[in-house]
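Heads up, one of the protein chains got dropped from this complex, but the rest are sitting where they should.
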Amino acid sequence: MTTGLITLTTDFGYRDPFVGTMKGVILGINPHARIVDLTHGIPAQDLMAAALALGASTPFFPEGTVHVGVVDPGVGSERRALAIESAGQFFVGPDNGIFTLALKGKEIGEMVELSNDYYHIKPTSKTFHGRDIFAPVAAHLSLGTSHKKMGNPVKEIEQLPWPEVTKDGRTIQGEVVYIDGFGNLITNIHEHNLKTIPTEHVGVSLGDLAISGLTPSYSHGQKGYIALINSWGLLEISLFKRNAQLSCGAKIGKKVTIRDRRTAP
Amino acid sequence: MTTGLITLTTDFGYRDPFVGTMKGVILGINPHARIVDLTHGIPAQDLMAAALALGASTPFFPEGTVHVGVVDPGVGSERRALAIESAGQFFVGPDNGIFTLALKGKEIGEMVELSNDYYHIKPTSKTFHGRDIFAPVAAHLSLGTSHKKMGNPVKEIEQLPWPEVTKDGRTIQGEVVYIDGFGNLITNIHEHNLKTIPTEHVGVSLGDLAISGLTPSYSHGQKGYIALINSWGLLEISLFKRNAQLSCGAKIGKKVTIRDRRTAP
Partner (left out) sequence: MTTGLITLTTDFGYRDPFVGTMKGVILGINPHARIVDLTHGIPAQDLMAAALALGASTPFFPEGTVHVGVVDPGVGSERRALAIESAGQFFVGPDNGIFTLALKGKEIGEMVELSNDYYHIKPTSKTFHGRDIFAPVAAHLSLGTSHKKMGNPVKEIEQLPWPEVTKDGRTIQGEVVYIDGFGNLITNIHEHNLKTIPTEHVGVSLGDLAISGLTPSYSHGQKGYIALINSWGLLEISLFKRNAQLSCGAKIGKKVTIRDRRTAP
């Protein structure tokens, strides 16, 4: 079951006509496709950011949506091109882990390597599979063509290494995994990791920063840094009406420690 | 009367998947909605820029259009969420003045506080009402559901403080209210403020800059700074094929003085 709805997520940025070209290919095959840009502002080659963006937004799309993800430094190499059915949606992109978080915990259906070049643009470039393979495949999927016709089944796909949250006696250890355009520092610590600590007793530290208690929303942080559970369900460090990242200099991978302030200093 | 047309204006930028997520929510409720990005490049928390962008562009959309504006530093606080009918269009966003210029001088219909959570995504986050309240409300409006079902009527809404143009004897005083992506300095001085001065006699000063006469378009300014009435009807200071803001360093709020050069030195 398809709806004609196709989303695009890339690191192509907004300066070049690459995304527009993909849309031309799609609309040439399915003139009734409706195309949504998830984002094209993924930092170049940043698979973790792409995986998070797809994981956070694809659940909000209706059944039948085709999601195309192109962050693809390995284009033209031996890395495979994939179409995956999962929970009534389709995922089309390189086999490099880009869909790891979108598929996590979901029912996975048939996975196919896109080896049937009937569904590709020819001549097929070795540098722009977004235009020549992923766009036409997505357009055909949006018309209702089964991905099983598009190549051979595969059983294992690449997984993105995801930094796990660890517990060490009285503390929980995580790290910054994403920094949004406002400069908010988003961590891999999920609200379920914190469920045993009342919000007012959660102590958060990141480098020299120490924050006491979680606040419910950004507008409670007028006095400096705050920590909150964001709309993705993740612990986030923010600075009211300012850019936390620019202010404190933290980068992706920066360690974050949680303490229960009732029991730890 | 609705047309299925929804516009989005935010300060979310183009790096993150926040806007794309809102589109998923909308299309899950109204698969036939047509969504237009007005801009997502509003500087973070800059309500004045958002109000100007909406004021300049919403009149060009057809009757029945639903305009969503999300520049919302107060999300999660007690600030209200609104849906407003005005001159056959709908405006959905926080009660913080974001629609002040879009509504200015227009007939205002029913205004509603979006208190009926039947029309919201649940669980409703405290940090992303764009996704959980404004997007689904806009989608339901685009389907023809009356906003009167979505909450209680309100009589007064927040107004953005708008710097007024003043007259002081022989001079007119205004200020820079917006700087566009080309670096053009757009002021709050409207062409009707200047109607008693022939264009060739308008003297414009901004800091050390002095410009004599208005020119009809950008291509008349090959010799340096020019002043013109722009496509929003506002006085604008520009530099031919260059960036006036980078060149002269003026910022939002910089004072601009107009003289009638026939009567003032």
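In this document, chain identifiers A and B correspond to the written order of the chains, with residue numbering beginning at 1 in each.
The definition used in the following text is that a contact is a pair of C-beta atoms (placed from the backbone, for glycine too) under 8 Å apart; a residue touches a chain by one contact, two chains touch by 3 or more.
For clarity, every value in this text was computed on a predicted model and none was experimentally measured.
Chemist: State which residues belonging to chain A touch the missing partner chain.
Modeler: The list for chain A reads 12-21, 23-25, 27-28, 31, 35, 44-45, 73-77, 79, 125-128, 131-132.
Chemist: Applying the definition given at the start, please give the residues of chain B touching the unseen chain.
Modeler: Within chain B, the residues touching the omitted chain are 3, 5, 7, 9, 14, 34, 36-43, 53-54, 56-58, 60-62, 65, 180-182, 216-220, 228, 230-231, 240-241, 243.
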